[in-house]
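Below: one structure, written as structure tokens.
A single protein chain has been removed from this complex, and every other one stays in its place.
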Amino acid sequence: MSAVPGSGRLASGWSVVLGQELKDLWLAARGQALVLTFALLLSALTYLAAMNRELNLLDQRDTVNLVLQLTLGLGVVLALLFSADSLSGERERETLETLLLTPLTPREVAIGKLLASLTVWPVIMIVAVPYVFALRVGSALSIESIAAASAVGSILTVAFASFGMALSTVSDSNRLSLGVSLFAFVVLMAPTQLPLSGWLGDLMVSVNPVSAGSLSRQDRRQRPFVGR
Amino acid sequence: MKRLLGFATAATLVGVLVAAFGAGPGGQLTAHAQSSDLVLTLDIGKATATTGDTLTFTSEITNNGAAATPALIANLTFASIDLDTYVDPEDWSPQRTIAIAPIGPGQSATQSWTVTPVLPGEIAIYVAVLPGEPELVSNGSIAASPGLRLSVDEHRSLNPGGVLPVVVAVPAFVAAAFVGLVAARRRI
Partner (left out) sequence: MRALEQRNDATPAAETDQAVLSVHGISKTFGSVAAVRELSFEAYSGEIIGLLGPNGAGKTTAMRVLSTLLRPTQGSFSLDGIPHTRSVEIRQRLGVLPESSGFPKHWRGVEYIRYYARLYRYSSSEANKVAARLLSEVERFGRAKDRIGTYSRGMRQRLGVARALVNIPRVIFLDEPTLGLDPAGQRQMLALIKDVAGRRGSTVLLGTHFLDEVEESCSRIIILNHGRVIAEGLIADIKRKAAPTSLRVRVAPDRRETALTAIEQAPGVTAAHSVDGKADVFTATFDAAWLGEHGDAGMNSAIRALTDANVPVLSFELEGGRLSDAFLALTKEDSE
């Protein structure tokens, strides 16, 4: 018996799942509302940052840092939540079983869903780019800041989304996987907002992907100003 | 660096107080020109501005003494006249300390200062001069300029830093893109 009917171009299983997940995410209200909310938030932040900069309360680097920090945080957390919801959500809505009854392997299902949740990051980053340039910190600094944030964000997004997917795989309850994901994010985010000193502080900052990434991004961002 | 500047500011303020209440004979520049020999002037006495404006003025230090001064430190200082305006000097001026080489007898040195008012209110600005190390601690004596009275009005801009077009256009574009996507999907 042929397992492959018809004459059309056949997509692999994970790409079919990915295609449907992308439709669900970006053509449905959920993803669109989130991106629009993010754009409005960034607009408000940029406006206030520009106003403060005009009053000399913030310097140019700080305004860019504010915008990119928000972008990074939101992009990572959204990718994390989407992936954490992907399998446990289907399980809770009782739609996972029918998916697993198809010839797809569970791995193909997971890959398709993980890749879909990763698309949150580039979309969020693309939305943030005009704001960085609007802050007029100079094209060199803008490009360098965007490149650094993109690199750090990509690594963090892949790491967190994979973590969310792993949680979603083992969790029967969507609430549990989303709750644990958010908790983990907050715990790892905390060192970036708290004063840590000494070797223990350095160690915590270094081993924590969020704070290490944030530090690396700030280093890159500040390099052109070293020696000022 | 910030800590040093803070220290210098604090020292200046203490010095000003000391000068105001009359420094004793110990407050003199031994073997150098004395503080009373230094005359500080500002090129403007009054100014008005709006928040966010940039005000530039100069100060001039003249050594009327018979001996040269030691190396000096000039410091820009702010005080609220209306006692109601909170002034954080760091927000108001990016550079508030200038190192000055020794000034010979009868000679002058000029400093340029930039101030960006952050809040509306009535502000006094003046420049104080004190000797650099090592005289700072042993024989520190301070000279100060007359005050510059700055009246600041609030500046209101709808387009701070020219970001308004972007902060309006991006959400509008995102919304339009999604409406377009949904419409296209319905047609499929």
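Just so it is clear, A and B label the chains in written order, and each chain counts residues from 1 on its own.
Criterion: a contact is a pair of C-beta atoms (placed from the backbone, for glycine too) under 8 Å apart; a residue touches a chain by one contact, two chains touch by 3 or more.
The structure presented is a predicted model; accordingly, all values stated were derived computationally and were not measured.
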Missing chain: touched chains present in the view: A
In the full complex, which residues of chain A touch the absent chain? 1-11, 13, 16-17, 19-20, 24, 28, 93-95, 97-105
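In this text, only the chains that are shown with their structure count from here on.
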Distance-wise, how many Å sit between the C-alpha centres of chain A and chain B, to the nearest whole number? 42
Mind pulling up the chain A residues that touch chain B in the complex? 23, 26-27, 32, 35-36, 39-40, 42-44, 46-47, 50-51, 53-57, 127, 130-131, 133-136
Per the touch rule, the chain B residues reaching chain A in their complex are 51-52, 91-92, 94, 116, 118, 155, 157, 160-171, 174-175, 178, 181-182, 185
